[in-house]
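Have a look at this one before I ask anything.
A protein chain is absent from this complex, but the other protein chains hold their places.
Our next item is subunit A:
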Amino acid sequence: MAMLKTILGNLLRPPRTRGPADMPDVPPVYRGALAHDAARCTACGTCAFVCAPKAITFTQDPGVSVSWHFFIGQCSFCGLCAQNCPTQAIGLQADAPGATNSAAGDGLRLESVVRLQPCTRCGAAHVPLPDAVMEALWGVGEAERGYCPECRRRAASEKLRAAFVPVQEAHHDR
């Protein structure tokens, strides 16, 4: 009797198996397809440092560019790269990630080329900081925006000294 009831009940209900069109909502924290924004990346290497399966690697074209590489076959979708990236250049999004299609290492690979820029002061090639970081550190339209890290350090200490020197002179006068 109970079995009949179950059968009748199940006749009226839709199947429990879901089709591709009837995808459940993914939670906001879902760790899916990985996306990388070359414009924000400073090639600092933090993402490669925290990536246990070494899915992220870097190659260099000296003086021209640094390339950020990602191979999905090695990614474990732990999300640590996205969580540790200081400039939020990496995000794991809600889309389903691509797949690897053979053991030979084929499958989705991402590459972002981060172009090096010559320093406007000394000419050394360097990775430019993302605009947002530059604005926060140096303001808009400052000359230091085009400097390499070495020249920026120099410029920062010069500014610091300029701020202190008058005080010192006043001290000497007395």
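Convention: a residue touches a chain if its C-beta (ideal position, glycine included) is under 8 Å from a C-beta of that chain, and two chains touch if they have at least 3 such contacts; residues count from 1.
Here, contacts and distances are computed from a predicted model.
Participant: UniProt name of the unshown chain, from "Hydroxyacid dehydrogenase", "Phytanoyl-CoA dioxygenase family protein", "Extracellular solute-binding protein" or "F420-non-reducing hydrogenase subunit G"?
Facilitator: Answer from the UniProt record of the missing subunit chain: "Hydroxyacid dehydrogenase".
Participant: Which residue, A:34, A:51 or A:129, contacts the hidden chain when the whole complex is considered?
Facilitator: A:51
Participant: Tell me, which residues in subunit A touch the chain that this view leaves out?
Facilitator: Residue positions of subunit A that touch the missing chain: 16, 24, 27, 29-31, 49-53, 76-80, 83-84.
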